[in-house]
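Here the structure comes first, spelled out in structure tokens, and everything after it is commentary.
Only a single protein chain was left out; the remaining protein chains are all shown in position.
What follows is chain A.
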Amino acid sequence: MLGLGVTEPMRECQYSEISVVASSPMDAEHTKRVPRRRKWETFPGRNKFYCNGRIMMAKQTGVFYLTMVLIVVTSGLFFAFDCPFLATNLTPAIPAIGGVLFVFVMGMLFRASFSDPGVLPRATPDEAAHLERQIGEDVANGPGQGGYRPPPRTREVIINGQTVKLKYCFTCKIFRPPRASHCSLCDNCVERFDHHCPWVGNCVGRRNYRFFYLFILSLSLLTVFIFAFVVTHVILRSSQTGFLSALKDSPARYLFIVVVCFFSVWSIVGLSGFHTYLIGSNQTTNEDIKGSWSSKRGKENYNPYSYGSIVANCCAALCGPLPPSLIDRRGFVRPDAARPSPRSNGTSAYVSSQPRTRMCDQDQCIQSTKFVLQAAATPLLHNELITVSGGHSLSGKPSLGGPCASLPAAQHTPPGPVPNATWEAEALVRRDQEKSLFRWRASDEVSSPPSLGHGNPLYDPASQDSLHQDSVRGLVKLSSV
């Protein structure tokens, strides 16, 4: 076999292709062309990342900056104006303790705000497909077994004697572990989800709950500390010079500190107390608000996660092991994870769409099909070129309803005529579909952005070109199916 000179280079290529499982010369060349990206750059949730993925926050961070400003300004005023007097008249330990408290508060705030709260990464396409199959089987096998069947896309599990329902998350395509919840603001499933805190600018979940708790606890201590010593300062001054003259020095400052501290005491100290109760009973804010484990629901209702005693629960929450982040934000995206489906007509289509092949190929295919069929069905087409979809004719409706109405009919085509039709439709797309595509896209904007991955506005040339590319890519894919 090796005697055939013509095929010899191919044989060598074949050998090297099959014998090296992890990477082949072709793949290595492929990856060299595309710069390696870190996983945070392609993260599907609505989080913001800073410092090359080291810092992770929610999308809206305005209130977090407000929190920082309030703390820094109040403490700054205290250190600048009250501490000199108190240090000389009472003891220098006061500014020292205040300083330590301030540093601790800021440290805990940053830790709570910048770390990953315990985000669960979304399911890979293989996992999602497997789960869908399993759900389908559950639905098929369900009825007739013991009378009661849980609704599809929920699973029941018994934890420490309590029945807990696991729900299926449509966004992340996983069955959520117990105590996990999907945060709609960040668009992530978070383990042991407590709540989304705008003051901290992040979700509070399994990995940053202790930092959040220590932050509010130390902040309440700091607030009470500052409040107490400002009052002490005023009292001491007024004993020396009289109350009104003491206030006259800087009335605005005292008013500011009093107002901030007063509101803080009620809100933050109250919140600390509430979270202390939650920690002691090992519940999340979510569970407490819903009353999941409250005895009002039934006599047999108890918290299956509690360790029994308050001390054990506190130790577990605050001193337990800190799990690592599951999303590996600074890792590199592996090119083989982005490998397209095997049936392709050539690699050229996939080189240019490298950032997008990480999405589910099925979704991409569906979207591309939609584009093509919509494009083919628009009223701006020349009639003689319309042989798409088994020859159904257009009525040339100018409204948006036209393309959409003709789509269902178009979708029922048998696979046979499609290859021919796609190349003609491709020509159509390249020629004059821009306006119609944009109009259609405007109506479908809610459903299509995730799979296209653009944040661009609809009407600029860049997205126009990429829409063309998408359509062409979709056509290439369709023709290879």
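Everything below uses one rule, namely that a residue touches a chain if its C-beta (ideal position, glycine included) is under 8 Å from a C-beta of that chain, and two chains touch if they have at least 3 such contacts; residues count from 1.
As a working rule, contacts and distances are computed from a predicted model.
Asks: Given that one chain of this complex has been left out, which of "Synthesis of cytochrome C oxidase 2", "Autophagy-related protein 13", "Golgin subfamily A member 7" or "Proteasome subunit beta" is its protein name according to UniProt?
Replies: "Golgin subfamily A member 7"
Asks: With the full complex in mind, choose from A:M56, A:L86 or A:I174 the residue touching the hidden chain.
Replies: Selected residue, touching the omitted chain: A:I174.
Asks: Of A:V73, A:A96, A:V157 or A:I289, which residue touches the hidden chain?
Replies: A:V157
Asks: Where the complex has a chain not shown, which of A:F64, A:F78, A:Y254 or A:Y305 is the residue touching it?
Replies: Only one of A:F64, A:F78, A:Y254 or A:Y305 touches the chain omitted from view, namely A:Y305.
Asks: Going by the contact rule already stated, which one of A:L66, A:L255 or A:L318 would touch the omitted chain in the full complex?
Replies: Looking across A:L66, A:L255 or A:L318, the contact with the absent chain belongs to A:L318.
Asks: Contacts of chain A with the missing chain: which residues?
Replies: Residues touching the hidden chain, for chain A, are 1, 10, 13-15, 17-19, 21, 24, 26, 103-104, 107-108, 111, 120-121, 123-124, 126-127, 130, 157-160, 164, 166, 174-175, 177-179, 191-192, 211, 214, 304-305, 307, 312, 315-316, 318-324, 326-327, 342-346.
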